[in-house]
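The complex is shown incomplete by one protein chain, all other protein chains being positioned as in the whole.
So, chain A:
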Amino acid sequence: MEISSTITETEPQKFALPVDSEHKATEFHLFSSAAPHMRAFHLSWISFFSCFVSTFAAPPLLPIIRDNLNLTATDIGNAGVASVSGAVFARIAMGTACDLFGPRLASASLILLTAPAVYFTSIASSPISFLLVRFFTGFSLATFVSAQFWMSSMFSGPVVGTANGVAAGWGNLGGGATQLIMPLVFSLIRDIGAVKFTAWRIAFFIPALFQTLSAFAILIFGQDLPDGNYQRLQNSGNKQKDKFSRVFYHGITNYRGWILALTYGYCFGVELTVDNIIAEYFYDRFNLKLHTAGIIAASFGLANIVSRPAGGVLSDMMAKRFGMRGRLWALWAVQTLGGVFCIILGQVGSLTASIVVMIVFSVFVQAACGLTFGVVPFVSRRSLGVISGMTGGGGNVGAVLTQLIFFKGSKYSKETGITLMGVMIVCCTLPIFLIYFPQWGGMFCGPSSEKIATEEDYYLSEWSSKEQGKGLHQASLKFADNSRSERGRRVHSQTLPSNATPSANV
């Protein structure tokens, strides 16, 4: 008798970290770079960091560039707007690309395609060319979506919030680090002997090279899923493809996605705007040296190292006690406080007070970003990529709006612009009041008392009965079960305690 054994693709593999049934890691070890999970984490945050460094490499050197290219305040404002507007649609497109091609190829392609824009910054010679290079460089900020997507593919429920928060926070760090790196590189090159107007051009090769090398690292060392790359898995039939049109439709018809897109514009968007204007603000208002202004401006972005992850952690803590309502309240409170400190920042006139207020402001604004992505995973299961992309894109829209309204040209002085931006933050955070989940409630209302208000009802409403008949909704069903923890301490004793993942942030 012949016993034929079929060796399937799903042979148990050895992973360095403990994994769940989908081979997603259930633990997060920050200082390991074990393949594939932690390696993916380090690759994604480093590449996202490099994109931030490139996108915001110009602002700390603007006092030199504006003289070399004969820029007016309007030109500078336009370039600032351009640098963040490219990523609005790029982020939405990136979500789709990750779905289709996998985060590894999608992010590496984007990074290598935008690297030329950074190289060409060295040869910019007019306001228009400056605007164009900043516009195309800004596309690289879409790596945010691929980083979050990659983390969600590699890490399971209990740790995905932390993984997402740290990856995003440490990537955003690039906006602060660049304010330190670029003036330093510039003064090094100038001290070697180059004249000012050449030194800044040479300095731009550093972020460009860094970006190129990080893309190579992703391509060589990274993989899309714990089990392998998309192409191989799709060829062997292990991965199912969803219909893009349905995914897209369910994403854009969910009003909560739009509200979060708006409010993310006033935490992350404001962070981008401040990255663009803060070095010049300190340089001009307090007569500091370029180097000093850069250091102070850097501390704004550097707070990301802890504040954004802290926002994610706070969101998870509030969810444990108060469920989704706690997450929403925390998000509203932290972001509103950020707006208040922004108002104060524009009002204070002394250097020390400005620095202190700026740091406090940065902590609140970045924590609000982390808190937003504590809510996003629960808005939709089927269209997670689209909702993440919308929210991310909304962040950039906020950056575009604030720069257009307050920091373009000479209409408002920078300090007035900052104050008014704070007022706008407070106003545009109010729509969080309107977010309502039937199964968990909203800020002011409790969960719906109707019989159909359960997690399953909410997540299965994204699948038609025909699709459910085909069994395509199984993953959503599992997710709905896991998300019962969003009820907070009120969790019914009757709900299955067997699914022990406390907060399923996917």
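Descriptive notes on the structure:
Throughout what follows, a contact is a pair of C-beta atoms (placed from the backbone, for glycine too) under 8 Å apart; a residue touches a chain by one contact, two chains touch by 3 or more; residues count from 1.
Note that in this section contacts and distances are computed from a predicted model.
When the unshown chain is looked up in UniProt, the name that turns up among "AP-1 complex subunit sigma-2-like", "High-affinity nitrate transporter", "Calponin-homology (CH) domain-containing protein" or "Histidine-containing phosphotransfer protein" is "High-affinity nitrate transporter". Only one of the listed residues, A:29, A:66 or A:246, touches the absent chain: A:66.
Taking the complete complex into account, A:120 is the one of A:15, A:89, A:120 or A:221 that touches the chain left out. Residue-level contact of chain A with the missing chain is found at 63, 66-68, 70, 72-74, 105, 108-109, 112-113, 115-116, 119-120, 122-123, 125, 195-198, 200-202, 205, 208-209, 212, 215-216, 219, 231-232, 235, 280, 284, 286-288, 349-352, 409-410, 413.
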